[in-house]
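The complex is shown incomplete by one protein chain, all other protein chains being positioned as in the whole.
Chain lettering (A, B, C, D and E) follows the sequence in which the chains are written, and residue indices restart at 1 in each chain.
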């Protein structure tokens, strides 16, 4: 199994509801360093899992919908705790859609899975992985 | 699959028995940067794999039993090489116990696995992963 | 010259005023990984620049006044852009006060300078350094 | 499952053929930081996955066949795009051969898999993993 | 003193002349992760050392003149060993020109110095620093 990973980041504000979050119930923020992984059983005739330039571009375009925002004000996230875990899945699911739509320059059925890891600090991170088919 | 990871560290002394260890047969030491991962098929109603505050606290309390010690003098490890691999499993097994005891603020049966990685330097690390059920 | 550095972090929300900030004029947030450096011409009789335990504690207590907050709502910062540079100086100046007040377990006049670096992502950081005397 | 990882690096020149590579079709180069992982279901009587000294040595010897070269001039790679993915598999397959030949100081059948990750920059990396049996 | 740093990278091929370089006399390559630092005695009315967006853009534009090239074929570098140290100064000098030309969105005379660090691997790096006036 091959994995190709590209990195970018977002800087967002948000707050959480629920006693479990303690002081993070207040409006605060985070830099999420995002590692997006594309997996495939084999490389193609060019010797690649996917077009790394497109992978960077697709990730950047997707992150632009979140970057420099207060996620509490994003209608799509109304009533949702935009935790690191939730955002990892959110970004992963949209990258999976992009993979299935052929946006990574690779025949979709030749790609196997997507994994997204969000590092929120030097001591905490979360990831989500999903099979494409 | 979701993964939540928290990081802490220990600074210990130990020695190894066996020609395979070469100069590490002498009493020496290590800083182990410990990445503890908790895995779950889904996030809960709060949007989390586990209570990250508790994850940090449980890990810190567990590491306190090892930190600033000469592991050669710890009765539990008598006659054992406390290698990076061994310690990764030791810490992982205790975190798995904590997970099964509900100490991470999540219904134990909703957690799937624990993985612990110990980085001993910028060029070497070891990890151990175990299913919870 | 000796330097001792300890690391911690904060997760805050804020917004900036001024066209130069582009999309960062909107309410967003950041994780700042904070490296606080204490400098001294010489080490003391114990062989240290400062008590590293106290250095961690003083830094953590100081960061607690910022952590999990929307800095736009902090009275002290009213009308101020809480940029990475500004926060580096803010934290540095308060650590310098702590150094001069003897809170690092070292005779204040034996310490020379404080430097604080804030990493806001894997591609950007800012620092501020000040002499103590 | 246990994993032991060691790190080394190579500095090579190469070029790629295919429009998908854009400016990387020109002769350029890369530092690849190589993380080689050896996996085993259990540790041996010494408490280890493998002899970490041998793991470092085997990896270094293998990388010496690539280091400081223009890969376009290596007969073995004639007509091949030596992408990060390709090189990850190339190195992984040779480490797998070494594992099966008993070069890691561990009974070959007690080792399970090899994984190699090549980091080409702070924002991109690729890996390949193969079962040994 | 304030410092603002931004990071980018280049992937180049080159060779060196001189016995001191050993195997690096052959055509090989490197990824250089570039940390460009802009220094100023004070921040401006916006609270910044410089416009970080422009800093990223100026650095990227400058690196584009080197990226994906065989530096042995660049006329400007004819007969020169394009070592990590040389390239650090080369990039630093051009960023200094940009600073003096007002390209960082800050009054040039309010900026003090430029420093560029090139990391060529996880175990080696070089930097060059120059005063602006």
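The working rule: a contact is a pair of C-beta atoms (placed from the backbone, for glycine too) under 8 Å apart; a residue touches a chain by one contact, two chains touch by 3 or more.
Quantities reported herein were computed from a predicted structural model and do not represent experimental measurements.
Undergrad: For the chain left out of this view, which of E:2, E:68, E:104 or E:128 touches it?
TA: Final answer for the missing-chain contact: E:128.
Undergrad: For a quick check of understanding: of C:51, C:72 or C:85, which residue touches the chain that isn't displayed?
TA: Once the missing chain is taken into account, the touching residue is C:51.
Undergrad: Provide the residue numbers of chain B that touch the chain removed from this figure.
TA: Residues of chain B in contact with the hidden chain: 7, 9, 11-14, 23-24, 26-33, 67-70, 73, 120-123.
Undergrad: Applying the definition given at the start, please give the residues of chain C touching the unseen chain.
TA: 1-8, 43, 46-49, 51-53, 56, 105
Undergrad: Even though one chain is hidden, which residues of chain E still touch it in the full complex?
TA: For chain E, the residues touching the absent chain are 16, 18, 20-22, 80-86, 88-89, 117, 122-129.
Keep in mind that, in the parts below, only the chains that are shown with their structure count from here on.
Undergrad: When you check each chain against chain A and chain B, which touch both of them?
TA: Output, common partners of chain A and chain B: D.
Undergrad: Just give me the whole-number Å value for how far the CA centre of chain D lies from that of chain E.
TA: Roughly 30 Å separates the two chain centres.
Undergrad: Report the inter-centroid distance (CA atoms only) between chain B and chain E in whole Å.
TA: About 40 Å, centre to centre.
Undergrad: Using CA atom averages as chain centres, what separation in Å is found between chain C and chain E?
TA: Each chain reduced to its C-alpha mean, chain C and chain E end up 27 Å apart.
Undergrad: For chain A, which residues are shared contacts with two or more other chains?
TA: 7, 122-123
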